[in-house]
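Everything on this sheet refers to the single structure shown next.
Every protein chain but one is kept in place in this view of the complex.
Labels run A and B following the written order; every chain starts at residue 1.
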Amino acid sequence: MKKKKAKLRKRVIIAVVFAAILVLIATFSGVLAPNDPYATNSELIRQAPSAAYLFGTDNLGRCVFSRVLIGARTTIASTFFLVAVSFLIGIVVGMLCGFYGGIVDDILMRIADLMLAFPQMVVAIAVAGILGGGLGGAMIALGITMWTSFARLARSHTLSIKNEPYITAARLQGKSGLQIMMTHIMPNILEPVLINALTQIGTTMIGISGLSFLGLGVVAPQAEWGSMISEARAYIQIAPWAVLFPAAATVITIVVFNYLGDAVMEYRNAE
Amino acid sequence: MSEYLLKIDRLSASYGDDDIVKDVSCGITPGEIVCIVGESGSGKSTLIKAIHGMSELRITGGSIFFGNEEISSLTVKERKKLMGSEIGLIPQDPGSSFNPIRKLSAQFREAMAGHGMAYDEDRIDGLLKKIGLQQGKAVLGNRPFELSGGMNQRIAIAAAMLFEPRLLLCDEATSALDVTTAGAVVDELLKIRESRGTAILLVTHHLGIARRMADNIGIMKDGRLIEYGNTEKIFDAPENEYTRKLIRDVPRLKK
Partner (left out) sequence: MKKQIAKRIAELIVILIVLSFLTFLLMYLAPGDPAEKRLSSQGVAVTKEVLQAEQERMGLLRPFMVRYGEWFGGILHGDWGVSFKDDMPVAPKLAAGLKNTTILALASLIISLIVSVPLGIASAVKKNSILDHIVRLLSFIGNALPNFLISVLLMYFLCIQLNLFPVVASGSVQGLCLPALSLAIPMAGRFTRQIRTETMEQLEQEYVTGLRTRGVREKDILIHNVFHNASGHIFTIVALQIGTLMGGSVVIETIFRWPGIGKLVMDSINARDYPTIMGFVLIMGTIYVVINFISDVLYHVLDPRV
């Protein structure tokens, strides 16, 4: 048992290291990029990869390597932001519902149920489409349904601990509901909900880049992997590198974060 | 060596780090009834599992012989060939030894097909009647989850007896039954031994049943076989202090 646990811990550490590297690359992409990702150059159109342009150049002569780096920032930052906001909304709603119950709980949970009745990507496409594109619109579109999973989880964990003796004791001491939630409930439900957030990163990334690919996410010329692939697929025959490198970056990033989610989940389940 | 049907030699077995069965040796000859008595956690059920070999259990030392074959070193697949026709098992929790959501008739059909037998409802019904289940055919149309624990137990016993094994392993075979039915099952087991010469290894926490059935009794505690001998000797002149305590604690069962 202990051996298995140690092995799982090692997996978590490896995953964290890889994820950290990606986050660092994204954070310092401005410094790391060898060329200006937005500088067009009509003389360097669709150049094959070379020492100066590691991943080649695209249809407008922009450096694909630099754009992939800057794109990492767009994708990772917007994913983190979206997951974090959904997480916060979800945990607050879930905790309030679970702790107070009653009519507020009924209404909010009915809304969450309803959200489940809509397929997420269908809603996202319709909403992002109506909002007329843009990264903000895409994030709202995905967030509309996303908070519900966090809320459900937070609620069920709150329900399972709210009658524990230490909560009752805190009540008897005359602590207010808010105090109890902040000092006793929140710390105890944080971990499972955080792990859920971690496992959502990969799907969210797929969602954001999918919307961008459809032209419903980031607006050109901003660099984002989905939209880069979408733009460059028109001339994939002539300059496959302009598609293949952002594609590889997308896959690697999603794989790393999915692996991280899996590893943490397994580690926790082994307890 | 070969006079034994089953011979256990210095057997140790574990699920994880610590051995649950420790250095156990005993044997059973054809037609003999051996009862292993111990409290829960003594390792007696694990001993049964080690013998049938169908559970995730690691044999960490010693060996098990069936006839002249060392079965403890065989793969699960090879050992499975013995199951049913050579070695039968009446498990501790018979209800969950069947697929809870499939009709019993289908499960009997598959079990019989596994031994190259055609499905024979009359035969199963006959067996069920012997152990006091009257509407056998109707019961076979049910799924195990719809039946009581006692019913499932009797059906599991019938399923084990169906293939006339040379060795029948019983893991607390009567624990889910009321006294009358338990008595019927014990009688039926004795009859099987009588008519077919089936050897029975029965594991129980119930000394009364052991006294009524067994030729030889073994006492298990903390994974070890601390005393072994014929039934009269165990009851009349127990050597071990723990055995004496067990005998004292038994409520007298009508003999």
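Heads up, the rule we're going with is that a residue touches a chain if its C-beta (ideal position, glycine included) is under 8 Å from a C-beta of that chain, and two chains touch if they have at least 3 such contacts.
Just so we're clear, the structure is a prediction, and the values are computed from it rather than from any experiment.
Q: Among A:Ala20, A:Ala39, A:Val122 or A:Ala169, choose the residue that contacts the chain missing from this document, as touch is defined above.
A: A:Val122
Q: Pick out which of B:Leu5, B:Val37, B:Ala50 or B:Ala111 touches the chain that's been left out of the picture.
A: Checking the options B:Leu5, B:Val37, B:Ala50 or B:Ala111, the one contacting the hidden chain is B:Ala111.
Q: Taking the full complex into account, find the residue in B:Ile64, B:Ala159, B:Met220 or B:Ile234 that is in contact with the omitted chain.
A: B:Ala159
Q: May I ask which residue of A:Leu108, A:Ile161 or A:Ile206 touches the chain that does not appear here?
A: In the full complex, the listed residue that touches the missing chain is A:Ile206.
Q: Out of A:Leu44, A:Ile167 or A:Ala247, point to the residue that touches the absent chain in the complete complex.
A: A:Ala247
Q: Could you pull out which residues of subunit B are in touch with the chain that's been left out?
A: Residues in contact with the chain left out: 52, 54-55, 76-77, 80-81, 83-85, 88-89, 91, 93-94, 96-102, 106-107, 110-111, 113-115, 143, 145, 156, 159-160, 163.
Q: On subunit A, where is the contact patch with the chain that was removed from view?
A: Against the left-out chain, subunit A lists 113-114, 117-127, 129-132, 202, 206, 209-210, 213-214, 216, 226, 229-230, 233, 236-237, 240, 243-244, 247, 250-251, 254-255, 258-259, 262.
Everything that follows uses one rule, which is that only the chains that are shown with their structure count from here on.
Q: In whole angstrom, how far does the Cα centroid of subunit A sit from the Cα centroid of subunit B?
A: Between these chains, centre-to-centre, one finds 55 Å.
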